[in-house]
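Scroll down for the structure; my scribbles are underneath it.
Here the complex is missing a single protein chain, while all its other protein chains stay put.
Moving on, here comes chain A:
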Amino acid sequence: MDNQFRLGTLAPEKLQQNFAEVQPGLTPKAAMEESNRCLYCYDAPCIKACPTSINIPSFIKRIATGNVKGAAKTIMESNPVGASCARVCPTEELCEGACVLNDASEPIAIGLLQRYATDWAMESGKPLFEPGPSNGKKVAVIGAGPAGLSAARELARDGFAVKVYDSKPLAGGLNTHGIVSFRLPQSVALWEAEQVANLGVDIQTGITVGKDISAEQLISDNDAVVLAAGMGNVPSLGIEGENLSGVYDAIQFVESTKTMANAASIKLSGARVAVIGAGNTAIDAATCSVRLGADNVKIVYRRTKDEMTAYDFEYDFAKQDGVEFSWLTAPKRIIGDSEGKVTHLECVRMVLSGNGGKDGRPVPVPVEGSEFLMPVDAVILAIGQTRHNALIEAFGLRHDRGVVIVDDVTKQTSDPKVYAAGDIVFGAGGGEAMVVSAAEQGKQAAKAIIGKFAPQNHVII
């Protein structure tokens, strides 16, 4: 059977439907009921569990009392990308995981309430914040993702003239391009970027720092620079056949599904897809494949479920989407036909050796002679992300294999004028690379810059 004949694209309506947001928002009545269930704890553990320290009991009380604008403002005050975080935060591990009601009844649906309030703000179009009076200082922010926008927002509110540079045509970074639209519609991330732009922040898209504008120039033209360029694409696996047609980089793959026009060009309807890796990006690539009409989607992972880095809810979601998991399986080679199209993935079975590896995890070891061929029409690589070494070096910053070294609190780099936040400072052992952490780091960098130039604002009375 020649599979290539079957491959195609779904009808636009079907595609639209498949990529529409999965989780429905709360109805006003449900939001009222849920918010009234909140105990309004004092010194609440949910606040402490939120990297951006949103005053959760306060915003929930505001919803309960019909002050949704106040609720939205409370959220966005602490977290400039609070609408995205309402959708993508691993709430079970953060705020909701800390809710005191976990053992008493059921934790408050904080994420959904946060979405309810921020959705209201989006729909109402009412401005929540104002720029501060100009202080004559200029800051350049590289990257219009969660960390960059967060830093820019805080600086603009304090009177800094902020210019944000992003190489993509749209602002929002990972939120706009990298998170599947059925979890986070692009419109949400774009609204957040627009909120920042509305404070007078000049967001320059389609500009690549290091190419269109030099690092030196940015440093000399500005009083401070915030480097928030995120991470790069998926690195090469280093196996044969990675250049075949039908092999995708998971990040680029997800990105192309964010607009329906691009999604329509990916011919995966009826296809057999293998996704290499078992992190959240792998899950995203797998569930996107299903929604593009793939017949069979397998996640190929050399370790077991216990070692996978995807969140439990992501895993459950993939299972519900019909994604299969091939544990203890490693790719050895991608095989193509005479036309250069993928036909098979050669895999080998693995076992976990009890000896801990460098990161303390069991080491997967191939089982000799267990090689087998998996017939596939597409292979999606989701084995991590590359770093922006060249950019970091252009700024002359100290780094550890592409992870910029910064002060824990101020996010100041080895160059006192340059601060760094978000995925560009995320390294192994540094917690999780979450949108909400990036937002917090952006805030911290902004706070340090504000403290440096406007110390009068921070006098303790």
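The working rule: contacts are C-beta pairs under 8 Å (C-beta built on N, C-alpha and C of every residue); 3 or more make two chains touch, one makes a residue touch a chain; residues count from 1.
Everything that follows uses one rule, which is that contacts and distances are computed from a predicted model.
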item: Chain not present in the shown complex, as UniProt names it (candidates "Pyruvate ferredoxin oxidoreductase", "Dihydrothymine dehydrogenase", "Cytochrome c oxidase subunit II" or "Protein-methionine-sulfoxide reductase heme-binding subunit MsrQ"); value: "Dihydrothymine dehydrogenase"
item: Chain not shown: contacting residue from A:Pro45, A:Gly200 or A:Gly270; value: A:Pro45
item: Residues of chain A (touch criterion as defined above) contacting the omitted chain; value: 32-33, 36, 39-45, 64, 100-101, 103-104
